[in-house]
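In what follows, a single structure is set out as structure tokens and then discussed.
Every protein chain except one is present and positioned as in the full complex.
So, subunit A:
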Amino acid sequence: MGKRSKVIERDEVVVRFSGDSGDGMQLTGTLFSYTSAIFGNDISTFPDYPSEIRAPQGTISGVSGFQVHFGHTEVYTPGDYCDVLVAMNPAALKANAKWMKPGGTVILDVDSCDEKNLRKAGYETDDPITESKLSGYNIVKAPITTLTKESLKDMGLDNKSILRSKNMYALGLVYWLFDRPLDHTKDYIKKKFKKNQLIVDANVKVLEDGYNYGNIIQALTPSYHIHPADIKKGKYRNLSGNQAVAWGFLAAAEKSGLELFLGSYPITPATEILQELSARKDLGVKVFQAEDEIAGICTAIGASFAGDLAITTTSGPGLALKGEAIGLAVIAELPLVIVNVQRGGPSTGLPTKTEQSDLMQALYGRNGESPAVIIAASSPTNCFDYAFYAAKIAVEHMTPVILLTDGFLANGTQPWRLPNLEEWPTISVPKADVNDKDWHPYKRDLEKLSRYWATPGTAGLEHRIGGLEKDEQTGAVSHDALNHQRMVEIREEKVQRVANVVPELELLGDEDADVLVVGWGGTFGHLFTAVDELANEGHKLALAHFNYIKPLPRNTYEVLKRYKKIVVCELNLGQFADYLTMNFPDIQTQRFNKVQGQPFTVVELKEHFKTLLEE
């Protein structure tokens, strides 16, 4: 590779691959992010695709995108605005133009810009660049379709297969743009199509020709140079939030010595967890694809009664259906993890988009006083950690735990440093002791207030539990008034005592901050980046980000009361802010809310924080 005519040095860059749903953009983006990660960049990715499988070709509703943010420094979000946009058709250009950074690079397949496609995308003129107000940008008008056909004309491939290789041409060109090696992608192609050498040869050739096309146009196009990041040594792999959740449970099963059972029903955007665990029969996972959401959780409750580490996974509408059964797990005091991958609501809402609007449902969406532990993951890879801890708390405290993630975390990926399970905490299973003469079904661990797990098959521990209130002493059905009050209080107190094992709230940033930013769950990356960038610009801000919602960390009040100006940022109309006010009525908070099915952008957060700082 020769010396490049023009190179832009950057700490971090955002690239977006965008095309029709059938153009292979998700794969293209994934391969690019792998190569960047292996090169040593920190990365964060996010796919953005329509809920229709194949929306009408060439239209904006059919546009599928994949965004990669990678850098020489740590990156916490997939990025708001793109430095580089690959647009495979006019609709992709039109849909993404407003997300371009000023002066960014657009690679457009000009072959796709015919009259028909321009009109389908809603362009009124034949000059989409000007019409999308991208005239001042660095536009690479590449005839990708023609060049791909040219590249493969002697290979003996049918036209359809040739056109399907377009994405590899575009990918090759982007590799040139960032001076990245092609090895990983070539290996992938060889593995993926190992039964069809012709397809392997064709894809590799197109990839290389795309790369070489960069050399030809280099006089016109600057390339970017991003050094590897300073990342902790170790073995890494890319992990999505949904995969991380599944793997967290696998780790918990192995650590606890329990068999893993998942009862679930497919629902966007949680389905990948069900799929991932269905494939893990080699690790003994029992997966029950139920007839509905209710049966999903009920089979899990049955499995928990029988002694398995039991999980159910869903998204908002499914959590609503599971409400009654969660109540059963609460009163039966059985361990159970309910994963809710939140999406836009109410009702079917925005199935493929992200939101944080199920917090109150998780906390209170059940009949009666029905306390459960609520935990929220805050990055794709820490979905692993919180799934593990959700399982640990559920088992050790004999309680249902609701783990909240969201569509943004679920589909986003980050490099994940492979853990050494031996360094992870043990999970001790509170089995009832057959030799304990005083044992009864509701005998409790006096420290945790949890009962013991007496599983069918163990002689001497035969007992009956159920949804009716039980006598505190004997476990028999009881309608006694005072007993009911005691049992209600015990179940609440049991959940509150989980705070004894929950880490304290950590304050990130300036102790003497003028503004304390408060967030929870999946917004961490954006909030942290905004606070960090403003701190670097000389502002005094701090971030308190919550992963444990119920119970709240022990020092929550102590942290919050130190700040006069607190802004609670969340992707709903203020549910966590309300919850804080309920718990700490003297803490005054302001709110910054967004309910658009999209994550915050760092830009909008910074703007808002600046106005707060100036007030």
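By definition in this document, contacts are C-beta pairs under 8 Å (C-beta built on N, C-alpha and C of every residue); 3 or more make two chains touch, one makes a residue touch a chain; residues count from 1.
Quick note on the criterion: contacts and distances are computed from a predicted model.
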### Query
One chain of this complex is not shown here; going by its UniProt record, which of these names is it: "Protein-glutamate O-methyltransferase CheR", "(2Fe-2S)-binding protein", "ABC transporter permease" or "2-oxoacid:ferredoxin oxidoreductase subunit beta"?
"2-oxoacid:ferredoxin oxidoreductase subunit beta"
### Task
Among A:Ile231, A:Val429, A:Val488 or A:Leu612, choose the residue that contacts the chain missing from this document, as touch is defined above.
A:Ile231
### Message
With the missing chain put back, one of A:Lys101, A:Lys286, A:Arg591 or A:Lys610 would touch it. Which one?
### Response
A:Lys286
### Query
Which residue, A:Val15, A:Ala295, A:Val495 or A:Leu605, contacts the hidden chain when the whole complex is considered?
A:Ala295
### Query
Which of these, A:Leu198, A:Ile216, A:Met360 or A:Val477, touches the one chain of the complex that we don't see?
A:Val477
### Option from A:Ile199, A:Leu461 or A:Met487 whose C-beta touches the chain left out
A:Leu461
### Message
Please output the residues of subunit A touching the missing chain, sorted low to high.
### Response
34, 37-38, 40, 231-238, 247, 250-251, 254, 259, 261, 263, 280-284, 286, 288, 290-292, 294-295, 298-308, 310, 324-325, 327-328, 332, 418-419, 421, 455-468, 476-477
